[in-house]
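The next block holds one structure in the form of structure tokens; read it before the comments.
A single protein chain has been omitted from the complex, and every remaining protein chain is retained in its original position.
Note that the chains take the letters A and B in the order they are written out, and that residue 1 is the start of every chain.
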Amino acid sequence: MNSTLTFRALFALFFVIFLATWFGMVVFPWLELGHLPPIQDEGSTDILPWDAPGLAHQGEQIYAADGCAYCHTQQVRPSTSGADIIRGWGTAKDESGDEKAPAITRRTYPRDYIWQGQVFLGNSREGADLSNVAERFPDAAGLYRYLYDPYILNGHSSMPEYRFLFVTQKISGQPSQDALILTPEDAPPAGYEVVPTPAAKSLVAYLLSLKKGYHLKPDEAGIPYVPPTPTKT
Amino acid sequence: MATLFPTKVAPRGFVSTDPELAAVDASVRWPVLICLLSAVHWMVVGTFLLVYASSLTHPQDSLPILGWFIDLSANFSMFTYGRVYPAGMDALVYGWCSTAGLGLAVWLLARMSRAPACAPGALMTAVIFWNLGVAVGLTGIFLGDSTSAELLEFPTYASWILWFAYAIFALWAVATYLGRRPGYDHIAQTWILVGLFAFPWLYGAGSTLITSHPLPGSGVIQAVIDAWYVHGIYTLWLAPIGLGTLYYLIPKISSLPIRFGTKAQIAFWTWIIFAPWTAVHDLVGGPFPAETVTVGLIMSGLIFIPVAIIGMNLVSTSFAAEEQQGHHGGIVFPFLVLASVLFVAAGISEQLLSIRSVNELLRFTMFRECNTLLWVYGFFSYVVFGSIYYIVPRLLDFGWRSALLIKIHYYTSVYGILLVLAMLGFGGVMQGNTLENSDPHVTIVTATGVIVSFHIAATMCISLIAIGNGIFAFHLGWMLIDWLRLRVRGNRLASEILVEPYEGDFAKPASEEVVA
Partner (left out) sequence: MSKANPHVESPPTPSGDDAIQPTAPDFVETPEVQPLSSEREHFPIWLYLICGFALFLAGSSFTGFEIFGQDLLDQGPGGPVLSSNSSAAAEAPASPMDLGKKVYEGNCASCHQGSGAGSPGSYPPLVDSEFVIGSKERLAAILLKGLQGPLTVKGASFGTSVMPAQESVLTPEKIADLMTYIRGTWGNTANAVTADEVNAAKTKFASHSQAFTQAELLKIAPNGPDPSDKK
């Protein structure tokens, strides 16, 4: 039966079929979502989504090099598509305007990612979703300690320790400002301190930029937007 | 009394009863051999890396010996899970599956063209560069240049090498197909050709758009491209090469034509139309257009059509062959039968993931890894094992050393892969149930506690697979050493049979006579 199709016909058919799937799966979404512009927030002068400081963009390299995306996702699915909202991963403090506004709980939209050089949506949840991780770790010190010893928070954790992101050095004169404050099990010997490397600082800066506490209008994909009803605080 | 495996292999020689095919084999001997041998090397590397990576996924107090592994990964960036795991997967996909796939494609195309292959030197260059590309890529990942996009982690400098090597293979394949003897077309040729055609498209687009020239501001499209690429590799590269090999070897070894053969063409075309859409399994619920995802779920939901037909083709032929011949076909057939069954299992797994509610449950769990391993370690690896057991004696004119080692390899591999798939699959369901629990008190901490034992079980099962594969590699090495001793030292063994050169005319159709 094969011989009825010449080489050229065969390849022409392959080409057409692959072109169709390529168009359907890649080109069409790219036309819809590949050029999303930022928008102006209504309540304030913010440009949304928030861009991260330069150090955070460097942190993306560390995030990629050390493969954090193999265990952590950065996408919050809507409540109709999963329990991400129930897990609390979509909740962020509303920093877009009124201090008294209630926390924002929402899915992630395509426009949330337009400033990220590398997008780490992720496919596996060995660990929590990180879209709003800055809400759960309010400052760098907590993140440094967690990277140094993840078992602090979760004794079952399968997250590896990232001690190579830190340097144990002798205290010379004054202890360093960045020195980690560690529990007795992890603490270095007396006279030594544990200090984050520049790689650790950029990674933590990136993680601290991961919060989505702003309201986002629906983008061209036609996501319906329900404005929040202000509650009495 | 028929046994699953014979307890003695043939004496050291190998009997080639078709001189024409023997000549074809001889013409592609070195490229195919080096492809297969280097593939086995990468398989050993990749398996070791995956065992190590798997051992890092459960806490150290589960097995005290792991403390040393974990200290290594904590203190050296090269050994952290996020570098070892992608390196292991890439070593398996590009080093083991793809290299072996290229070797199989070359051998099959040469055989089905029934003419001695052209330009074997160019093929050798291609093989060497391909291996170089894989080695450079893996080094890049360990040094921290990984892109973190699944299966596209190789940095730019490695992907260019792979591209160049592949171009040579592709040109050779086209030349061979065009130079084939007319009137002898085989469905395996069509399968192999679609795989060879799809790979440059996939790899070219994927590596360009993700690695070397990512589109600025593309945001979530990066994830779309990566998903398209990963599932394209499984369905348009690994599946066609694997299925082509099965469609060739199963009728060849059993001398039975493929049953339900009239439907095989339908299976082929429906597969390449529907199967690539399985990419949307990684996009459901995420920040992507609803239309693409819905269309994709329907298209990938129709994957049961080709899977059912191919399953009936391959599995029923194999079972019919077993009945007819009264034994299980020697050393190659069990692997091919298992490969066919695991292909159907992979198809069922993709079908499950195309149901929206199942996808929501299992999307971010270990089940996804089960799906990956079904394609890479399950289906394709068994095709390659069976093919290596079939092809290498023909290339070396030399027999395997020990049926016992083959038997051990088969059983450890089978138990290992079936158990690891069960552990990952069931663990994924448990993990999914916990992550998707509507009770807000359930946190990620609960979920990690649930899956600890599954991780431990998976590590043990992967170690079992590693043992089996190690035995296979050892056996292969033993065979090579004995063969080299024969060649180098000239130890002529009394029982050795050599293949006679073909003195006939290639223009004439192959002789009907079988020399027994």
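Just so we're on the same page, a contact is a pair of C-beta atoms (placed from the backbone, for glycine too) under 8 Å apart; a residue touches a chain by one contact, two chains touch by 3 or more.
In this text the structure is predicted, and so the values were computed from the model without any measurement.
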Inset, instruction - Consider the whole complex, including the chain that is not shown, and state which of A:F18, A:Y63, A:W115 or A:Y146 touches that chain. - result: A:Y146
Inset, instruction - Determine which one of B:H41, B:H58, B:R83 or B:H186 touches the chain that has been left out. - result: B:H186
Inset, instruction - Pick out which of A:H57, A:H72 or A:R106 touches the chain that's been left out of the picture. - result: A:R106
Legend entry - Positions on subunit B where the hidden chain makes contact: 1, 3, 6-19, 21-22, 186-188, 247-248, 251-264, 284-285, 288-290, 293-294, 297-298, 301-302, 304-305, 308, 312, 325, 329-333, 351, 354-358, 360, 389-390, 393, 399, 403, 438-441, 443, 445, 492, 494-498, 500, 510, 512, 514-516
Legend entry - For subunit A, residues in touch with the removed chain: 1, 77-81, 85-86, 88, 91, 93-94, 99-107, 135-139, 141-142, 145-146, 152-154, 181-183, 215, 221-229, 231, 233
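In this section, only the chains that are shown with their structure count from here on.
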Legend entry - Intercentroid distance (Cα basis), subunit B paired with subunit A, Å: 33
Legend entry - subunit B partner contacts - residues on subunit A that touch it in the complex: 1-3, 7, 10-11, 14, 17-18, 21-22, 24-26, 28-30, 32-36, 63-71, 73, 75, 77-78, 81-83, 86-88, 107-114, 116-128, 151, 153-158, 160-165, 221-222
Legend entry - For the subunit B and subunit A complex, residues of the former touching the latter: 56-59, 70, 73-77, 80-83, 85-86, 144-148, 150, 177-178, 183, 185-187, 189-190, 193-194, 197-198, 201, 205, 214-215, 217-225, 228, 236, 265, 272-273, 276-277, 279-280, 282, 284-292, 295-296, 360, 363-365, 368-369, 431, 435-440, 442-445, 447-449, 451-452, 455
